[in-house]
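Yeah, one chain of the complex is gone here, protein chain that is, but the others are all in their spots.
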Amino acid sequence: MVKNSLGREIPESFNGKAYIPYKDPHSIVPETFHIQRASRILKRNYSGSSKVVGGLREAIIASGLKDGMTISTHHHLRNGDRLLNDLVKEIDALGIRDIRIASSSIHIVHAELIPYIRKGVITALECGVNGPIGEQISKGELECPIVVRSHGGRARSVISGEVPIDVAFLAAPYCDEYGNFNGFYGPSACGSLGYAMVDAQYARKVVAVTDNLVPFPALPFTIAQNIVDIVATVDSLGDPKKIVSSTTKLTKDPMGLQIAKYAAMVIDASGYLKNGFSFQTGTGGISLAVAGHVRDMMRERKIKGSFGCGGITGFFVDMLDEGLFEGLFDVQCFDLKAVESIGRNRKHQEMSAGLYANPFNMGAVVNRLDCAILSATEIDVNFNVNVNTESSGLLLHNTGGHCDVANGAKISIIVCPSIRGRLPMVRDEVTTITTPGETVGVVITERGIAVNNHLPELKAELIRRRAPVKDIHQLRDEIYAVTGAPKPVEFTDKVVGLIEYLDGTIIDTVRTVRA
Amino acid sequence: MEIVKKGTAGTMQSSDLMVFVEPADSLKIEIESTVIKQFGYLINAKVDEVLTKNGVTAGLIRLTDRGALDYAIEARIETALQRASAA
Partner (left out) sequence: MADSQLRRTMLYVPGNMPSMLQNVPLFKCDSVIIDLEDAVNYAEKDAARNLVRRFLQSWKVRDKELLVRINPLYTKWGHDDLKAILPEMPDAIRFPMCETAELALELDAELAKYESANGLEIGHFGILPSIETVKSVLNAYAIATSTKRIYALAFGAEDYTASMGIARTNSGEDLMHPRMMIVMAARAAGIQAIDTVFSDINDMEGLRKETELVKRLGYSGKSLVNPRQIDIIHEAFAPRQADIDYALEVVEAIKQAQQLGTGVISLKGKMVDAPIVKRAINTLQLAYAQGLVDTPVDEEILNG
């Protein structure tokens, strides 16, 4: 074990692979890892005939999937996805074992995979998870080494070949028989295919899986025929109505609204809210309320923004349609209004996860962000943020773009209620570090605003405006005075997962919780 | 204070708790909480303090806590005890 720069104990190797401990937000470069770029063999296909091989089973056979290989899917259908569950069932039926899953994310709906992990069909997860799989792994009830990556970090690991994907099974909502497809139309339309774009470029075999085979050519394509090996048809890819998670509603909670108001004050005081403003929010109720304030200020002052970014909601679509932004960069559609918009509006730009946030290229879109609103499950007095584990110690959430956006944006603003059911959200130490405090600008709770030391001008301006600026230690003390000091959760020494920073270094580990 | 009959107080809403008390020969305390890992030690201490303050030496005391703060824990136990000791 070695300590990384944040004092977290990191194993030198995990699941047979060596890792480098986290150092700082920006100094790690590709050369650190002696990596260049994944390559895949050149192929020649002189036939113009259909690539449809039949259903999932035929596609698995045709792809040459074998024991010990790595597969991937994308999570654009989020909790409505059926493909990954159906796929693993077929893999099991074919007697294939020891498969690594390197999907872009795994949701609660994929709890169906648990029996296949127990059975040895799946033996490693090269991606973060939401829900019961992570919970059981961190309770020590389920054995499956897991490496949690951010969206940008995952793109990096696939593009660099650190995580070689043998077969990518990509849900293709609007697809032709020769493999052109997009996510805009059809019964399982999910909009942007930003996460799938990376896999389609770099996986050794690419299978387009569709429930909506349309006459050639399926235009406009997001992923084109020249990189697609196989087409498979299924009854249904899933339920796009479940793209919308319960969190994508504007908060009505008065404390949440107070936080949103403070966040708007911070954005206003930042000096970036003028023509050319660029902005990202999450889908949480507070984030959307902040977006509402930003929209109102932009309207009132006749500000024309540059771009909105990230997972895109109908809220951002309305802002684009109203002319408040020049365009939207969309890696993932968070609701059906966004899906509808991306299919009709060329200024609503689909973007790959690599373009969005891969640190190892000539500039990701997150680098151009002025202000970003991010959530947290915990924050410590050094501004480190946890979004992966809950205070119970259980791994319940994937990183998403959290550390990517914080790393890129000029000001990253964490919005979080100060207390959730007696649990203090600002505390001495977070259970897990997802995003290093060095990349966090401001922490906002309903009890006040804490500004990190690297933004002294912003702090002074907020004080001038009589905003409730508090030292983060003072914030913690006020919260502890209400809740009492929490006893830290106890962990065993058994490392069951790694939290990878976007540059590939290891920022923290997940250990099993002591019973 | 003597527990002469069953008494309950509180709700299952977030930040609240339910308290059930009933007569018993000795003192028995059962605590269930959504934050037991982090705050079990403070909840225990509060329960002991309130029972001592009210002179309760026997009875079954059951708490189902949904992240209540100390003031609410105290108030709900008091109410349950008052209801269980009233004629």
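Letters A and B mark the chains as written, and numbering starts fresh at 1 in each.
Convention: contacts are C-beta pairs under 8 Å (C-beta built on N, C-alpha and C of every residue); 3 or more make two chains touch, one makes a residue touch a chain.
Given the structure is predicted, the values throughout are model-derived calculations rather than measurements.
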item	value
Of A:61, A:108, A:142 or A:255, the one touching the omitted chain in the full complex	A:255
Residue of A:268, A:404, A:446 or A:461 in touch with the missing chain, whole complex considered	A:446
Contacts of subunit B with the absent chain, listed as residue ranges	9-10, 13-16, 68-72, 74-76, 78-79, 82-83
On subunit A, residues whose C-beta touches the chain left out of the figure	252, 254-255, 257-258, 261, 446-447, 465-466, 482
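Keep in mind that, in the parts below, only the chains that are shown with their structure count from here on.
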item	value
CA centroid of subunit A to CA centroid of subunit B, Å	43
Parts of subunit A lying in touch with subunit B, wherever the complex brings them together	391-393, 420-423, 482-484, 486-489
Residue numbers on subunit B that touch subunit A, as the complex places them	14-15, 34-35, 37-42, 66-70
